[in-house]
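The complex is shown incomplete by one protein chain, all other protein chains being positioned as in the whole.
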Amino acid sequence: MIELHRVSKVYEVGPVKVPALTDVSFHLGKGEFVVLTGPSGAGKTSLLRLLYREELPTEGDIEVLGQPVTELSRAKVQTLRRSIGVVFQDAKLLPGRTVYENIAFVLRVTGTARREITARAFDALRAVGLSSRAQAYPAQLSLGEAQRAALARAIVRQQPLLIADEPTGNLDDAMAAEVLAIIKDIWTSGTTVILATHQARLARTLRRRTLMLEAGRLVKDEG
Amino acid sequence: MIELHRVSKVYEVGPVKVPALTDVSFHLGKGEFVVLTGPSGAGKTSLLRLLYREELPTEGDIEVLGQPVTELSRAKVQTLRRSIGVVFQDAKLLPGRTVYENIAFVLRVTGTARREITARAFDALRAVGLSSRAQAYPAQLSLGEAQRAALARAIVRQQPLLIADEPTGNLDDAMAAEVLAIIKDIWTSGTTVILATHQARLARTLRRRTLMLEAGRLVKDEG
Amino acid sequence: MLGFVVGEALRDLRRAGRVAVSAVVLITLSLVALGVFWVLSFNLGRAVAEWRDRVRIIVYLKREPSPAEVPALMQRVRALPDVAGARYVAKAEALASLKRVLGKDAGVADQLPSNPLPASIEVTPTAAGATPDGAGALIQRLAALPEADEVAGGAEWVERLSHWQRLLATIGLGIGATLALAAILTVTTSTTLVLHARRHETEIMRLVGAPEAAIRLPLLLQGLVQGLLGALLALLALAVGHHLAAPWLEPLMSLTIGVPRLEFLTPPGMVTLLAAGAGLGAFGGWLARGRRGLA
Partner (left out) sequence: MLGFVVGEALRDLRRAGRVAVSAVVLITLSLVALGVFWVLSFNLGRAVAEWRDRVRIIVYLKREPSPAEVPALMQRVRALPDVAGARYVAKAEALASLKRVLGKDAGVADQLPSNPLPASIEVTPTAAGATPDGAGALIQRLAALPEADEVAGGAEWVERLSHWQRLLATIGLGIGATLALAAILTVTTSTTLVLHARRHETEIMRLVGAPEAAIRLPLLLQGLVQGLLGALLALLALAVGHHLAAPWLEPLMSLTIGVPRLEFLTPPGMVTLLAAGAGLGAFGGWLARGRRGLA
């Protein structure tokens, strides 16, 4: 499903080199649920970005859903991304579209029938408790609401892989529990899940396989 | 210091009215440290926005630092804002400027001497543990780093009032503790602090006066 | 997919608001400027063509031929290359036209004891014969006629005409090129800027797996619609301007360049203008595909 082999990522900020990931290798099977944890700046987001090829690794090989992501053509990258649901840490909602349109958009680009789109979009919105805010624009949402809208968009296509970057970062405990329940449901239905969080406590309560990053190195892989 | 009298805020999203705050009143004395808490979407950010007049209340009166914020002229609003340090929930760093320039900017607009600017900006960066990333642009930061940069910018002018909206939302526990320690230091030196968080646990551990919002109403004011 | 693309393009147009309006207005202005220039040079071209039609080369004859000799002579002249037509002018006719030219001083002619003017042939050259080179060759051929005494007129006038044409063509080319460049740059700059404003958006679209066509085609269609709209408005403005300016300009034109009507663009010209607008807009929209934004 996911295979990283000696992956490193070094960002260049002017003349300064910022090593975000160093020599990371792991394998993730189909249907697994893995938690990626580590302190702020450890490289969690950087690692996830490599999986859907927002960034290319400086070194190493990556395979996602059977595809060598570093070698894909631009069109193939877009196809790969359509089989991955991503909850971005900063939500990344399209600013000029309402919450509903944001979710409908990802269905429209895959050619889903119009009638089906409405039904599925509202199902997803109801799941995250946002159906009353469907017509609001992203700027009109609280941060927690934006994050839930991003989750709704990530799950509406029911892809084989779900990547969630701090999906509960801006949520209170009760709502965080609800969101985690949704993600677990999706996992139960067969989706492979990789969830990043800086909350060590959360990682523990999930009681799943945990990858721990520290300053870009994989220091723990257990559970 | 801060006085709210029967304040309500209703957003209009097209034809839909979204009541974010309903009939909120409270008083905050000079040198207090108050925690604003409540679930996602309760109205915490909306309340803070009223204090530095990013938004006007639909009803009610607000006084901040002895000024009636709803009646200020545009120029007076800018002056008021210069005496308030704000950590925005979404950081709001200037995207075209490095971390250092972001912090220097708020000193330059108040006419601080060039030499002093460098010294104070780096002091603030060191305090939040970001001096090594001074030359990075906001897009090159992890979300936790961006939040710490925003904190550095909010404290560098040493204003009489500090407003912090979820300053630890994107930080792991160890770093969150550090950040809280910084804020406490600033409070000890005489700054009035108002800190919003959705983490009930965090609110409890601070053991300070706590205002709790629920669906826009002030349901608890204790401690 | 078509429904999706059209839907997205329409929604973008609606949302773009002032930017879209500005882009349309800029395209309109550019095309109006180009159109004004086009109409003017089209009408000047007509004037030049008319002037060229009026070019005559005069062959003065050594002696007045007898009426019986004239047809054969004229036939030989008309058979020469580059001769479009020829008219025989007898001595008496020459004197009559001299009187007309003298006008006020016509009395002079009446006092002449005999007619001093020679007979001549007025040759109308073809278009090729009215160019400086063609006229030179034609004059040599005419001068070689055994009946010809001297060949005059035409040459300098043709040369002068060709100078005018070159002057107009040079200036026109300069202004036209500058305007076209400005139009293209304007459209590409505004679309680049629009794109920049929404780079964030196209980036997100790519991240959620939208195919390139779903991102680019709506932009292209949007640009095309804007360009077409701009061209339509430009055409309208030109038509209205022509309608208003014609009664004003036509008397001036007939007095100066000798052309009595200010013609509007021909239908193929209008189609070209519309196509230019659509092309410009689509080009801008294609540029706005947003792979690389601004620094």
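A few remarks follow.
By written order: A, B and C. Residues from 1 in each chain.
Following the convention adopted for this analysis, a contact is a pair of C-beta atoms (placed from the backbone, for glycine too) under 8 Å apart; a residue touches a chain by one contact, two chains touch by 3 or more.
What you see is a predicted model; the values in this text were computed from it and never measured.
Interchain touches from the omitted chain, evaluated on the whole complex, reach B, C.
Residue in contact with the omitted chain (choice from B:L4, B:V69 or B:V106): B:V106.
From the set C:V36, C:L80, C:A213 or C:A239, the residue in touch with the chain omitted from the display is C:V36, counting the whole complex. From the options B:V86, B:A134, B:I186 or B:L218, the residue with contact to the unseen chain in the full assembly is B:V86. Think of the hidden chain as still there; on chain C it touches residues 15-19, 22-23, 25-26, 29-30, 32-33, 36-37, 40, 60, 98, 104-105, 107-109, 111-114, 116-117, 150, 152, 159-160, 163-164, 166-167, 170-171, 174-175, 178-179, 181-182, 185-186, 189-190, 192-194, 196-197, 241, 245, 248-249, 251-253, 255-256, 294-295. Mapped onto chain B, the footprint of the missing chain covers residues 52, 54, 74-75, 78-84, 86, 88, 92-96, 105-106, 108-111, 153.
As a convention for this text, only the chains that are shown with their structure count from here on.
Touching chain A and chain B together: no chain. Here the chain at the heart of the structure, going by C-alpha means, is A.
Centre-to-centre separation between chain A and chain B, using Cα means, comes to 29 Å. Centres computed as Cα averages put chain B at a distance of 67 Å from chain C. Counting partners per residue, chain C has no residue that reaches two or more other chains.
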